[in-house]
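First comes the structure, then the notes that go with it.
Every protein chain of the complex appears in place save one, which is left out.
To keep things simple, chains are lettered A, B, C, D, E and F as they appear, and every chain counts its residues starting from 1.
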Amino acid sequence: MNTLIFRTVAPFITALMLLFSLFILLRGHNEPGGGFIGGLIAASALAIYGIAFGVEAVRRAIRFHPLAIAGFGLLLSCLAGLISIVFAVPFMTGLWVYPVLAGVEVPLSSVMLFDLGVYFVVLGAVASIALALEEREAD
Amino acid sequence: MADVTALTFLALCLPLIGALVAPFIIRAFGAGGAWLLAVAPLLAFLHFLHLVPQIAQGEIITGGYDWVPGLGLRFSWFLDGLSLTFALLITGIGTLIVLYAGGYLKGHPDHGRFFSFIFLFMGAMLGVVVSDSFLMFFIFWELTSITSFLLIGFDHEREAARRAALQALVVTGGGGLLLLAGLLLLWGQTGVAQLSELMPFGDVVRGSPLYFATLLLVLAGAFTKSAQFPFHFWLPNAMEAPTPVSAYLHSATMVKAGVYLLMRLNPVMGATPAWETLLPVFGGLTLVTGSVLAIRQTDLKLKLAYTTVSSLGLLVLLTGFGSDYAIEAAALYLVAHSLFKGALFMIAGIIDHETGTRNITRLRGLRKAMPLTFTIAMAAALSMAGLPPFFGFLAKEEIYTAIAGSDLYPILVTAIAVFANALMFAIAFAVGLRPFVGRLVETPKHPHEAPVLLWLGPAVLALAGPLAALFSGVTHSAISSPMASAIAGAPKELSISLTPHIGLPLALSLLTILLGIAVYWQLDRSRTFVAYVLHSARGPDRGFDHFIAGLVRFAHGVIGVVQPRRLDLYVACTFVCVAAILLVPLVTHDGLPLGLVWPTDLRLREAGIMLIAMLGLIAVLIARDRLTAIVSLGIQGFAVALIFLLFGAPDLAFTQFMVETLAVVILALVMTRLRLSPTDSRHGARRLFDIALSLACGLGFALLLMRATEAPFNSALSDFFNAHSKLIAHGANVVNVIIVDFRGTDTLGEIAVVAVTGLAILALIRIRGNTERRLATNDPDAEEA
Amino acid sequence: MAAPVTDLSTAMVTTPVPPAHWLAILPVVLCISLGALLLMLRGLPRLQAWIAIAGLAGLLLLDTALLRQVVEHGPLTMVMGRWLPPFGIAFTVDVFSALMALAAAVAALAAGIYALSDTTESGRRYGFFPLLMLLMAGVTGAFLTGDIFNLYVWFEVLLISSFGLLILGSERAQIDGALKYAVLNLIATTLFLIAVGILYASFGTLNMADIAERAAGLSATAPLMTLACLFLLAFAMKAAAFPVNFWLPASYHTPRIAVSALFAGLLTKVGIYALLRVLIMLLPAERDELSLLIAVVGALTVLVGALGALAETDLRRLLGYVVISGIGNMLVGAALGTADGLGGAVFYALHSVVLMTALYLLAGEAGRRGGSFSLAALAGLYRQSGWFAAISLMLLLAASGLPPFSGFWPKVLLVKASLDVGAGWLAGAILLGGFLLTIACGRVFLFAYWRPAPQMLPPVRTGWTAGLPLAGLTILVIGFGVLPEQLLQLARSAADGLADPSAYIFSVFPEGTIR
Amino acid sequence: MMLDYALAVVTAVLLLAGAFFALVAAIGIVRLPDLYTRMHAASKAGTVGSGLLLLAAGLYSGELAVLARALAGFLFFILTAPVSAHLLARASHISGHFPADISVRDDMRMR
Amino acid sequence: MITPAAIVSTAAIAALGILCVALLITVWRVVVGPSLPDRILALDMLTGIAIGFIAVVAVRTGFSLYIDIAIALGLVGFLATVAFARFVLSRGTVGDAGSGTRRRGK
Amino acid sequence: MIVLFLSLPLAIAWVAVTGSASPHNFVFGLALSLLSLAVVREAFADRSPPRRIRPLHILLLAGLFLKELALSAWRVALTVLSPRMQLTPGILAFPLTVTDDFQITLLANLITLTPGTLSVDVSEDRRTLYVHALDCADPLALRRDIADGFERRIMEAFG
């Protein structure tokens, strides 16, 4: 879709959508959203970028193979569950810490880590599908 | 003195050890290794021999080890007169056969493997006759089928051998399965799983309503194994096996397993009308069939094989008679038959080995070239013919005594026995005499005397016959009487000796001999006569081919119907099942909804969204081109999302919107290159059927859901989540807290699904199958060019 | 509405988790983590393979330890995320679960080793080993979980992984087979999901121990009866029972042998596992009413499977029907519901996992050696290699259910159990099925092995990647045939645990159910 | 108090106006003669309609963050609506879906 | 006395009704087509109306969280339209119904 | 360079959208914005920020746009609802004066959102904008309107 208009707008849209996906990811615990939707939006952003600039551009943009990203996400989620082995509590126990950074208490939790894993899995897998399909289109 | 139990166990294991070492020994020593290998069965033989005095005094030796306590199964043996006699025959003849095989298969590339098979068989057979537990008995029983499959198919490059092997496996293995059912029924009726404990339950068994079924099942096992009519056909075909095998399995031992079983169960199941009818009838039929068919053959081995069939018939007949004399006769005849038949088979093998043919019409005048063989052959033949002073004579006299002493169907049975025995008489000389007398005829190989490994076996057996007869007192007290006692289930004392005893039995013997001489005289003529009569008859042997081919064709046809190779039919069948399991229980188990309450508070917008959903569905159904279908699909998806939105499920609506859009996008992307149209192409009856089926399923799900939601709801889980979501799990969005915390493990699986989907789709798109190349070679390197 | 809790002990586990309890979840976590790791290592197929093999060996060890644990100390429950059941997800492992998981690990390790030489370059690049690990995650998760919705999730994990493995190669036949496989299996899991939804509507809980306790008080009433039927159909489809077995013959012969072997060993058995778990443990009254139906289905499955084995020319398809016939035997056990019947079904399932994996590996070797999978073309294997023929014969006999191989014992149990309840026809069906399978397997040996090849087959070396798993599995088949006692006891104890789930329930609710 | 009313009235007006424009857009895409003319309805009235409704929601929430989000959403629609209209129109034209017969000219077709 | 809430609620209900009608009309266009871009346009429109619908629900229920759903829908709706445009483009000049040239194969 | 330039408005949007104006949140938003922009860095690689930005003119442009948008919606409403629609639609080639990609895009989008016109395509050589107009009876007037309206304002704002 090599149109000037689209190619000019696409990077902005992609960046906005990525930012929005992070927003959705981070607030999922309290309001609708979370890793899955965030990942889908991020993958959609990449899909738009890919339609505008081609598959190779997306591959360069995300550096890693999308499936490696998905694998990373899956591993992250597993590890988030496994952290609890250290504290002698059951698998996937939600663990919270509240470190104070520059005077502000920042809640961090294994649950968020888990959701981040979900985000990466969805992002990676859906992006992989979209890229594979796009690539097929191209030939 | 060493522990009898341990020694017996060792004796039972010796054949297995032999099987394991045989290939190595043969590789190391060649055919001479047979001498070494023969030590194994010999030791076992000696062990059993030294138990004879004990058994002769009426003792029963039992022993064993726990094997599968969970099934009440012990690896346990039970040695009485019957089993000990068999054990002696198996190990004794086995020793001779090992030696004989050493000479017979000398230089064969698979010589070692052959010994393994023989030893395995020996072990299995030994297991059958000493087993106490039903299951152990059955296991060894089936093992004999398996090992005989291997032995018969030993010469596997010939189709006839393969056929015979399969035949033996199918007939005896199949019968074995029925026997298993019979044994389990016995177990169920009596509660005991050991032969040794079964004896007191005779009345229970005979009185059980399942007696007849049990009997039929047991007989099925015994008759197939012992080649009773109409299952007699497999045994002569088994002559495809090398002669040592024929001599061993198919005359001396395995085929007698069925007879052994009947004898073993005689005290428990015998003495009923059914028993006393079925056994003699089938035994008699087998006796006649075997003898007549034996006349027809020109092949030495086949001739012997058919006489084996008829001998087995005779044994069954006698066992079925149940009278004391009959049992004694059976015991004697069984031993005699093993001795002379084993010898004769080995003789046939020697003749074949030395002359290159077994065709009786081409063998004449060998006595000069093979005097020793001739002597041995004559000794065995005389025993088979039932002439004094051989053991066969004692057996036959006892048989006639038994028959004459019974009041069953005296005339018919007597006639049959005389007729069949006469034929056997003739055949005995046809095998043992005829090839040696007369003028020498040209044979494929130049005949000369066999090496010691070959003649030793038959010589010992042939010698054993007259010795046993001469010292009949010892024989009876050591072997025959204990055996007969075991068969009868009560002490029996045999007394018959070579002393002539005037009476009806002697007269019958003389009649038999006269008749036999007549047949022998007219041997060729009678053969042509029988062949002429049976010319167009379709025996069960041909039937086996038809059975196998027909079975395969039938199976092929059935699978063609039940696996119609069309996805639409698979799916239709599946949904027929779905409709049935939904609707039938609803009716039979009072599952219809109690009442249909129309919601009074339905809002306009809710109705509107539902309407849109239905419009979307209809649009998908009637869509004429793919895009309409895809877009309409989006509509119903959006409608569902809006429904979620209106009923308090923002997360669901959110996800549904995203997923539905992406699904539509992927659908569009995927369909880009395809010239597909989703037009419904169904017509007429199929369409009506599909509509009816889908409506039925829909109705089923609707009714099920209605009924399920009518009951009061247990909201304990949701209450818990509501109560703890924020306080403990620190999340306000309860749904999300459930997803990542309360039920986070579900999500772990879910993202695994997502990740795998990515991987699978990538593989699906990227890997391009080479449509020409098939997987057939299963060679991974072939794929990558 | 629950009041705000002050006492956390009613909501969460407050005592430290005994390390042994981690055994319930670690097998699954190991599989997923390694699967994820392998996804990240896409570029290093060689390393991938070795990590996967090491992982599968680790899985085997973990499952062994787990089995020891539950045998010695009874069922164990590991709650997820500290939430007490029935609120959180609990993994509850009893002997049945642990046995199945262990058997699965054995099959997976064998298939994995075989795959070292069987997978293609592209197959490895596009994820054979990650798919294998995640398939095992799904299988193991399905065996170990104590939550019925979670069971559904693991079903889906193993299903999608099996899709991936099935199409690895993009052969025409693979794609055709995968389409049929996917559509039919998707319908099956959808039915399962529907049943779970209705179950939730009826009981308001998803924990299986909780359901078992609640359902025990109810007799076969609506909509439980429909529910039981739905579960039965869904799992019967997964297990490939007649008449919904279509997907198996349509697809099992299409992937690479390592995959076929894995599928034959695992997939249908997961269906059987779920069937037993749900119908015996959760809905016993309904199963009782359905027993005749299940028995008829089982008997027909036995016979159709055996007939199929006679009707097929392709060795792999033939084996597919052998799998189906075995499923019929297990269904008969489920229909009987007695101790012997269930014990037989469990034993059969374990035997089938090992045997069917071995048989497909065998078929792969036979195809490689003989150059074809067709019985019409395959010949001369006996002459070519004695030891291979010996192993083949033993496995074929084991498939026929003949002694002294592992298939014999469950068959005895099942026939005996059938006769004990007076169902002679069931015993007859099992025996007839065994008879037909004996013929089918005998014919395989006749044609492929004994029959001389037109030209003498060249000698073929079997590498350790094929030899080791084949030999190992054959040793198991013989070992459990000759010395079945331990496995028999385990199978019995698994069956007892199903029929009387009180220990299972106690491990989940030591202080009684929270109502 | 007054502010509440003002807010309510503004919200109500926005809601009704938004719904009105959405309806107009819907009628437009049914009534207008060809694809290109329908696009006018969709891209203008449609965007305005949904934008107004979004603004109404943002305004009525009374939270700045929500209003900011609503505005951001509105801006995003304005950013994307013309692009998607352009892409669809262009693709249609290239793939041979030309304006209906009532059109008076088509300069793109001549190039 | 009319409360502010009542004003908004009435307007919201009216808006929902109007939007429902708009949805139905748009669905009509999706179904009848006639051309492929027409349907895509209608679907895009449908997304827009759905966004409005969600916004009104947000007003009606007072849950502002629905707005984010609306925004997200706008984002992926854009993606859908872009993808469909691609779809139109890559199909070349082939007509819509495609009934004449369907299915190759035997 | 332009990435840094763009990350500021994005970070501000983040702060607004998350509703927390703490410096922490701003820094966090900035970081996330940079992260998001880093993904699309390549597309901005050959671009530089506009040479000149005139805030006042941008505001004017925005105002004009909003007015035109409202008007446009209204016109469409009138057209659609009028009982007998009288249309003279057509596609018109508009010769572009602006040359910058960004400006061309802005112009095209603004045209789409304004009354009766809709940008269909830009020619390969970036010289011509194809505009679909509902009323194409007087092409010259239409071209003049666009050139004097948005195109001029855009050049003023980002000249």
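One rule holds for everything that comes next: contacts are C-beta pairs under 8 Å (C-beta built on N, C-alpha and C of every residue); 3 or more make two chains touch, one makes a residue touch a chain.
The working rule: contacts and distances are computed from a predicted model.
S.K.: What is the missing chain called in its UniProt entry, if the choices are "Oligopeptide transport system ATP-binding protein", "phosphoenolpyruvate--glycerone phosphotransferase", "Multicomponent Na+:H+ antiporter subunit C" or "Phenylglyoxylate dehydrogenase"?
M.R.: This omitted chain is identified in its UniProt record as "Multicomponent Na+:H+ antiporter subunit C".
S.K.: Any idea which chains on screen the missing one touches?
M.R.: A, B, C, E
S.K.: Check each of B:Val192, B:Ala450 or B:Ile666 against the chain that is not shown and name the one that touches it.
M.R.: In the full complex, the listed residue that touches the missing chain is B:Ile666.
S.K.: Can you tell me which of B:Phe24, B:Tyr65, B:Trp521 or B:Phe647 touches the chain that was removed from the display?
M.R.: Touches the omitted chain: B:Phe647.
S.K.: For the full complex, which residue in B:Leu166, B:Met370 or B:Ala385 touches the chain that was left out?
M.R.: B:Leu166
S.K.: At which residues does chain E meet the chain that is not included here?
M.R.: Residues 57, 61, 63, 65, 103-106 of chain E touch the chain that is not shown.
S.K.: Name, in rising order, the residues on chain C that touch the hidden chain in the full complex.
M.R.: Residue positions of chain C that touch the missing chain: 1, 4, 149, 153, 156, 159-160, 163, 167, 170-180, 182-183, 186-187, 190, 193-194, 196-198, 200-201, 249-251, 253-254, 310-313, 374-376, 443, 446-447, 451.
S.K.: State which residues belonging to chain B touch the missing partner chain.
M.R.: Counting only chain B, the missing chain is touched by 159, 162-163, 166, 548-549, 552-553, 556, 559-560, 563, 565-568, 571-572, 575, 593, 596-599, 601-602, 610, 613-614, 617-618, 620-621, 626, 629-630, 633, 636-637, 640, 643-644, 646-652, 655-656, 659, 662-663, 666-667, 670-671, 673-674, 676-678, 680-682, 690-691, 693-695, 697-699, 701-703, 705-706, 708-710, 713, 715, 717-718, 721-723, 725-727, 732-735, 738-739, 742-743, 746-747, 750, 753-754, 756-757, 760-761, 764-765, 769, 771.
Note that in this section only the chains that are shown with their structure count from here on.
S.K.: Starting at chain C, how many touching-chain steps does it take at least to reach chain F?
M.R.: Steps on the shortest route: 2.
S.K.: Farthest from chain C by Cα centre, which chain is it? Let me know.
M.R.: Farthest by centroid: F.
S.K.: When all chain pairs are ranked by how many C-beta pairs they have in contact, which pair ranks first?
M.R.: B-C
S.K.: Which whole number of Å gives the spacing of the CA centres of chain B and chain F?
M.R.: So the centroids are 84 Å from each other.
S.K.: Could you give the separation in Å between the centres of chain A and chain C, each centre being the mean of its C-alpha atoms?
M.R.: One centre to the other, that is 35 Å.
S.K.: Once you find the CA centre of chain B and the CA centre of chain C, what distance in Å lies between them?
M.R.: Roughly 27 Å separates the two chain centres.
S.K.: Do you know which chain B residues sit against two or more other chains?
M.R.: 650, 654, 658, 662, 665, 669, 672-673, 741, 744-745, 748, 752, 755, 757, 759, 762, 766
S.K.: So which stretches of chain F touch two or more other chains?
M.R.: 13, 17-18, 108-109, 119, 121
S.K.: Once the touch criterion is applied, which pairs of chains come out as touching?
M.R.: According to the stated criterion, the contacting chain pairs are A-B, A-C, A-D, A-E, A-F, B-C, B-E, D-E, D-F.
S.K.: What residues of chain D sit close enough to touch chain F in their complex?
M.R.: Where chain D meets chain F, its residues are 20-21, 24-25, 27-28, 31-34, 36-37, 39-41, 43-45, 47-49, 63-66, 68-69, 72, 78-79, 81-83, 85-86, 89-90, 93, 99-100, 102-109, 111.
S.K.: Using the touch definition from the top, list the residues of chain F that touch chain A in their complex.
M.R.: Spelled out, the residues of chain F in touch with chain A are 6, 10, 13-14, 17-18, 22, 24, 32-33, 35-37, 39-44, 101-102, 104-105, 108-109, 119, 121-122, 126.
S.K.: Please output the residues of chain A touching chain D within their complex, sorted ascending.
M.R.: Those residues of chain A that touch chain D are 1, 3, 5-6, 9, 12-13, 16.
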